[in-house]
Each structure stands twice: as C-alpha cells, then as structure tokens.
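Apart from one protein chain that is not included, each protein chain of the complex appears where it belongs.
Moving on, here comes chain A:
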Amino acid sequence: MATPLHDTTPILSGVPMSDPASAPRATALREVHEKAGATLVDFAGWLMPLRYGSETAEHKAVREAAGLFDLSHMGEIRLTGPQAAEALDFALVGHLSQVKVGRARYTMITDAGGGVLDDLIVYRLGEGEYLVVANAANVPVVAAALAERAEGFDVEVADESADHALIAIQGPRAVEILAPLTDADLDGIRYYAGYEHTVAGQPVLLARTGYTGEDGFEIFVRPAAKAPLVWEALMAEGERHGLVPAGLSARDTLRMEAGMPLYGQELTAELTPFDAGLGRVVKFEKEGDFVGRGALEEASRTARPRRLIGLVARGRRPLRKGQDVLRDGETVGTLTSGAPSPTLGRPIAMAYVDGDLDTSTGAFTVDVRGRGEDVDVVELPFYKRQP
C-alpha cells in the first residue's frame, strides 16, 4: 500500500487537480487548520482541509449538532453599477433583476452553446450591487465571462476572491451558536437571504445558505485576514454545542446525501441545464437576449429528458463515480457521484438515466470493478432534514 494510495477516484472527485508544478494557495485559516491537526490537500489550486480526524464523525456532527467549514477557495465576483441587474440577466440563465435586495438565487452560467460553465449562488446586496459566488476551479472562467458579457452595460465587475474568506456553520445547532456572536436577528434571515452584519465584531455578509442539507449560515469575511478571529470565536462558543471543524470529505458526503449537484460531476460544460434535469433555472420569460438563449431554447425542446436517480447499495462495498449502473444486465447509466453514506450506513450514488426509464421494475446493479453489486433505486434526496 503506497501513500498516497491508489485512488480509483481522485481524493475529491469532480475538480481537476491543479498543476503539480505550482504550489497550492493557502487560505487565511491555514494555521488554524494545522493547529487542529487537519489533513490538508490540494483542491482546485488551494490547500484545503480534507478532514481533521474522522470524516464520518465530522459528517455526523453536522447532522446532529454543527460543523464549521473553511470555504475560502470559493470565488466572489462583485458587480456594482446602475446596470448590474441588466448585465446579470444577460450573462446568466436566471432572472437576477427580479431578485429582491437581501435575497439570493441559485443559478448557472452557460456558454453560447448552452453548456454549463458553472453553477452559482448570486446575492443581491443592493439595487445596483450583486455578489456572484463561483466554484473554486471555475473562478477564472466565470470572472472572465462576466467581465466580457458586462461590456456595454454601466457596471463594474471585480473578482474579489482573494479579498474574501468564507466560513460556513452548518447543522441544527448553528443558530444557537451564532446568535450570541452577531448583531443579526437570525430568525429574520430566511433561507437564501443574506445581509451585511457583524460576527465576532467583524463586518461580514451573513447568508442563510449551505451545501449540506442542514440549516446553517455562510459568512463572507472581508478582509480575509480577519477570518481566524471569526473562526476562533465560533469554535469557542460552539464547543459546548458539539461544534467541530469539518473538512471537504464530509462536505462531499453531506451534499451527496442531500442530492445536491457538484460541478464537474453532475454538471459539466458538455451538459446543458436541461440535460442535467435542472432546466427550471433557465428563465426564458425574462426580457431581452441572454448568452445561450438560442441554444437553450433548442435544448429545452430537444434535449433527451434525463433524470438523476439515487442508488443505495445492499452490500457494504462503496459505489464510486464513473461506474456503470445496469438494469437486468443492460447498462442504463453511469454514476456521477458515489460514497459511503454515514447517515444511511450504506453506500449511495447518483446516476443519470433516460427520463422514460422505468425504474420500478427489474434488478439494478452497479459494476464495481467487474463485480455486480445489488442496488435499490430511490428518489433523491437520500436525506431530508425534519422541518
């Protein structure tokens, strides 16, 4: 067994590993992670915590108490100006001019052919101010596309990724832990809302968003150098509530249980939002042209309907991205994500299949290195928190 051992899946699949010749960038929280004993890995060009101890324990802490994540590798691109809304309506598939100040929207950016360049969360901070949050690996592409598409609009586009740290606190105890540290009335912040507030005395954008299937908040800290202060304050307050630092390994299994797509796996530039079964994010009803409109209108009519299904293994052998799923011995799809699920205690996976595939009959198996593992087809998500 060599170390690093023969990964059949990249250590965190979905994102291309950065060029080994260039050293990964460290976040403002690197020393905090090292002190906490984190295993740090190169993820999309950033040195990020994979786990601190047991990733399974971190996953369970988020489901049962709370977890603290460093997501500073994510990109923040700010659009400011009287035509910021119009520029985003042109640049993205969503109807961003309709988003109210203080609210956020899940959306996508596509190329002219309708291929997904990234999935995004866009916060409207003011009448003429938006913050676009992009996946780490896609920041250069998204920032360049936004700058290009904003030409001719009265708006400034600024890639502020390097100025921001992003800390997420996720889990059923997140509100209790955060409340004494902020000036915000947390009950007043709805899901997919975000406002300027303070946390641990620092001015932040405090948003009720996340990628775990739990209640929680994402805290955009600027300047990034203030992040350790916010992190330490949350850890100190949260310890008695069961808060633990959680790494990217737990984040991946949490989002998978919640049935959430990951760019590079469920979403790629080869797929339109319609191919991915997420055509609802494309808002044809908005006025005027937008990048990809023609191709997407075509795709909305012609894309072979597909759907993302959930698979739960009957055995214990983990299912992995790239393996084939078969019905009665016939290949019907390929796994886009797969992992052992700490909540279900069984391996789970997601796969695209034809929209008209009848999944109610037949014996489903996954080809795990030549072995047929029995699986059951289930509706997504695998896990839904109790309201």
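Here is the rule we use: contacts are C-beta pairs under 8 Å (C-beta built on N, C-alpha and C of every residue); 3 or more make two chains touch, one makes a residue touch a chain; residues count from 1.
Note that contacts and distances are computed from a predicted model.
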* Can you tell which of "FAD-binding FR-type domain-containing protein", "Glycine cleavage system H protein", "Multicomponent Na+:H+ antiporter subunit F" or "Cytochrome c biogenesis heme-transporting ATPase CcmA" UniProt lists for the chain that's not drawn? -> "Glycine cleavage system H protein"
* Asked: Looking at A:Lys226, A:Lys286 or A:Arg320, which residue reaches the missing chain?
  -> A:Arg320
* To do: Would you mind spotting which of A:Thr253, A:Thr272, A:Ser337 or A:Thr365 touches the chain that isn't drawn?
  => A:Thr253
* Which residues does chain A use to touch the chain missing from this display? -> 1-9, 11-12, 39, 50-51, 54-56, 249, 253, 316-318, 320, 339-340, 347
